[in-house]
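Of the protein chains in this complex, all but one are displayed in their positions.
Letters A and B mark the chains as written, and numbering starts fresh at 1 in each.
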Amino acid sequence: MSETATQRTAGMDNGSAGKPLGGGAAGGRARSGAVGEPVLTVRDLKVHFRVPRGAYPWSSKATLRAVDGVSFDVRRGETLGLVGESGCGKSTLARAIIGLTPVTEGSVRWRDTETVSEGRRPAVAMERLRKDVQMVFQDPLASLDPRMTIEQIVTEPLKVQRPGLGRDETHARVVTMLERVGLGAHHLSRYAHEFSGGQCQRIGIARALVGEPQLVICDEPVSALDVSIQAQIVNLLRDLQRELQLSLLFVAHDLAVVKAISQRVLVMYLGRVMELGTRQEVYGSAQHPYTRALLSAVPRPDPATERTRTHAVLTGETPSPLNLPSGCAFRTRCPEAIGACAEEVPQSISRGTGDRRVACIRVAADPGRAQSGV
Amino acid sequence: MALLEVKDLGVRFARRDAAPVDAVQRVSFTLEKGKTLGIVGESGSGKSQTVMALLGLLPGNGQASGEALYGGRNLLALSQRELNLIRGDRIGMVFQDPMTSLNPFLTVERQMTEGLQLHRGISRRDARQKAIEALQRVWIPDAARRIDRYPHEFSGGMRQRVTIATALLTEPEILIADEPTTALDVTVQAQIIELLRELNRELGTAIILITHDMGVVAGLADDVMVMYAGRTVERATAQALFENPTHPYTRGLLDALPRIDDGDGTHDIDAPLRTIAGNPPAPGEAIEGCAFAPRCALAKDQCRSTRPELEPIAGEKDGWRACLRPVDEMMEVVR
Partner (left out) sequence: MNTSPSTTAPTAAAAPRRSRSPLELAFRHFLRNRAALVSLVILGLIIIACFVGPLFLSNDPTANDWGAISIPPTLSGQHWFGTDELGRDLLVRTLAGGRVSLEVGLLGTLVSGLIGVAWGATAGYIGGRTDAVMMRIVDMMYAIPYMLIAILMMTLLGRAFYLVVLTISAFSWLDMARVVRGQTLSLRTREFIDAARATGVSTPGIILRHIVPNLLGVVVVYATVTVPGIVLTESVLSFLGLGVQEPMTSWGVLINDGAQKLESMPWLLLCPAVMLCVTLYCVNFVGDGLRDALDTKER
């Protein structure tokens, strides 16, 4: 998205400048529970779509497996980065968790409440979920209602999630939140189209955070922004996370950005988890062949390195999620695939301490092998 | 030997009910035979309009000024008819979105042979043969059969390769690639970059690569030109630019990049990303003085009133910067 706006509204958006929230505002609700315990638990989540094969109403339907059995936890106060290329299902996963896309199978648990089970979602839990889980969207301008003022946009979540607050209190929180993301009270009566992409995203973040959620799902929040603005927004999110003790589920395709913001990283391919681990583990000692290929494919901004290093270039194209390869979804492009890879879907084995998982039978068979090579 | 010499290129768009917009102002560069020039900038920098002007592809309200000498002629002064003989023949073009740059109603074969027949006057059968070879050269598997398919039957990465193959059919001297990999996945992007590198090596085609991705530039470009708000702020060899950026904007841009490697250990992953404060100016915003001044830490009063000209960088071959503050001052501040 270009950075043009019909009238540029300059705000205080250097770095993540903005007035930090005082203890009172941040501690609006008691945050019980130790840091590090899981707040969001996803088990075997599947999101399948039935799509017609042909153009006719009577054409048979194929199953598009957008998300095909994903399990992970998001812990309190941490950022889990969800990374993968287009078609891997990461955005669908994010939307399914927050309820914008129906779930086909599997469970999503918020704390201890069962919120989703096989596509049915109890209404009570849904409302509760809304207060605790919010979302920041990819297209900053498109995610804001063009006919609403900024004040209305950022106030709406409070009206829906905290209807008990008085008008004054609501207004005060809205202003505080706007200032925290680097905008000001004088922006309240403006409209979205008057702001740049970066500022629109700040508004989107303010909207997501004004109701004091505990988990924020960010769906490609910086992909549409220029590099210099990306850095501002990433810094802002990091600061807010620290200050408000938020958990973030950060979905993106840009590996470098994910590395900058996440503590743990999950790599997806064709709807399945390929690798999961801490940032150091995934970026420093990746074990899954797909992760290694992905890391190798990212161009480094340094001609000396970039021209001389070996690139592990994958051949072929990603198969269609309508027609997943049998066994391991990656085997059609994997440089280390063997016959057995086609036979069954590799289960991601937890290895070592913590939640380190690699879904590869070759790695499972010979843990040491992954250390050598590219 | 300079293949293309651009001097003081400007692009102005007329607007109804408003002052005209100068999207590109006084941009100059040369393209050497067989070399790759990367033009980098964020949105609003005018990088796309620069090459559109060269090829005469500006929209109706766009007007180019300045000089673009190619083969002894000024491209900017040629008529559409004259340009048609050069476009698609001597100068090939690859656009960002492979979905819209290919005609969905024609088979790939038809689209590829059309240019050949037009410019080379060869028969359809010969053109088809050449087209198949071109597809093979860009690593399209099973090219002889695939050539009769329609664009929608190819994936994004393959479509982009088809576009590249089509552009290279006429063995152009210059290939202009406008954000060729932006719409592609990173693994597919790596394939395309590898492909372009190889083609440049084997065929000796000079490439003008427009992108906002510094990593792509680092992998492909010999020389780099950095643009901001329609103006050139720095020009240097890729090596020099990345190692020693001399303009505050270039430096800011490189610093703002999140790194995937830990580099030489000096990079602290938990430190906040270094940012450039503020926002780029809106296109058409009339700016006095240096366009980057509002966001620049080094800016002094003279920066806001006087527009900096491109000047050679001392001690650097082929290095140019447009900044009123001395280079040493920038180095000191950084340290």
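In this text, contacts are C-beta pairs under 8 Å (C-beta built on N, C-alpha and C of every residue); 3 or more make two chains touch, one makes a residue touch a chain.
What you see is a predicted model; the values in this text were computed from it and never measured.
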Checklist outcome for this item: From A:111, A:130, A:171 or A:307, the answer for touching the chain not displayed is A:130
Checklist outcome for this item: Out of B:276, B:290, B:310 or B:324, only one touches the absent chain, namely B:276
Item to check | Touching residues on chain A - with respect to the absent chain | outcome: 7-17, 95, 98-100, 127, 130-131, 134-135, 137-139, 142-149, 156-157, 160-161, 184, 186, 189-191, 193-194, 204, 207, 211, 235
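By our rule, only the chains that are shown with their structure count from here on.
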Item to check | chain A-touching residues of chain B, taken from the complex the two chains share | outcome: 42-44, 155, 157-158, 185-191, 193-194, 212-219, 221, 238-239, 242-243, 252-254, 256-262, 269, 272-283, 285
Item to check | Complex interface listing, chain A residues touching chain B | outcome: 1-8, 10, 13-16, 85-86, 196, 198-199, 226-232, 234-235, 238-239, 253-257, 259-260, 279, 283-284, 293-307, 311, 313-314, 317-318
